[in-house]
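Report on one structure; see the data block that follows.
With one protein chain removed, the remaining protein chains of the complex are shown where they sit.
Moving on to chain A:
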Amino acid sequence: MIQSFTISIFSENSIGLLHRITSIFTKRHLSIESLNTSESEQESVFRFTVVVKAEEELVQKIVKQIEKQVEVIQAVYHLDEETVFQEIALYKLSTEKASENNLVERLIRDSHARILSMEPEYMIIEKTGHKEETQELLEFLRPLGLKEFVRSGRVSVIRPKIELQKER
């Protein structure tokens, strides 16, 4: 059964490690849905968050191959319900078009988005949430003067009941 999995990888900050990790997905012909990397709560330990849609058996194999990399400290995978995750989306709208339609203000309010910047020519709206939520707002705003849209990779933490397999 194909499901969405979040793979969390804890690693050294090493030049080229991203290439090593992504090539493991390439070898198995698996597309990455989203990817994010940043420093973790531990100094000098970096955390990759990779989202894939695949059979669990394939994800298991990929995670083992990732964990085998010399500079990877630990790699684990979880189903969506085992994690708390968010993405951030930015929407750039034509101020002129948006102001013609008072729907925009209501959409921003109802979807718990916020205006980051308001300029005479454009305005930038930020929304945090699951992909479905940011996508929904995108579909609403598309006919209302949307000029640009960008969505981040997923950031995810594992729910407290899930314990990591070993100490980092």
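The rule we apply is simple: a contact is a pair of C-beta atoms (placed from the backbone, for glycine too) under 8 Å apart; a residue touches a chain by one contact, two chains touch by 3 or more; residues count from 1.
Everything that follows uses one rule, which is that contacts and distances are computed from a predicted model.
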Can you work out the missing subunit's protein name as recorded in UniProt? Choose among "Acetolactate synthase", "Gluconate 2-dehydrogenase subunit 3 family protein", "Sugar ABC transporter permease" or "Biotin attachment protein". "Acetolactate synthase"
Which one, A:K27, A:R109 or A:H130, makes contact with the chain that was left out? A:K27
Among A:Q3, A:S38, A:Q60 or A:S99, single out the residue that touches the unshown chain. A:Q60
On chain A, what residues meet the omitted chain? 11-12, 14-16, 19-20, 23, 27, 60-61, 64-65, 67-68, 70-73
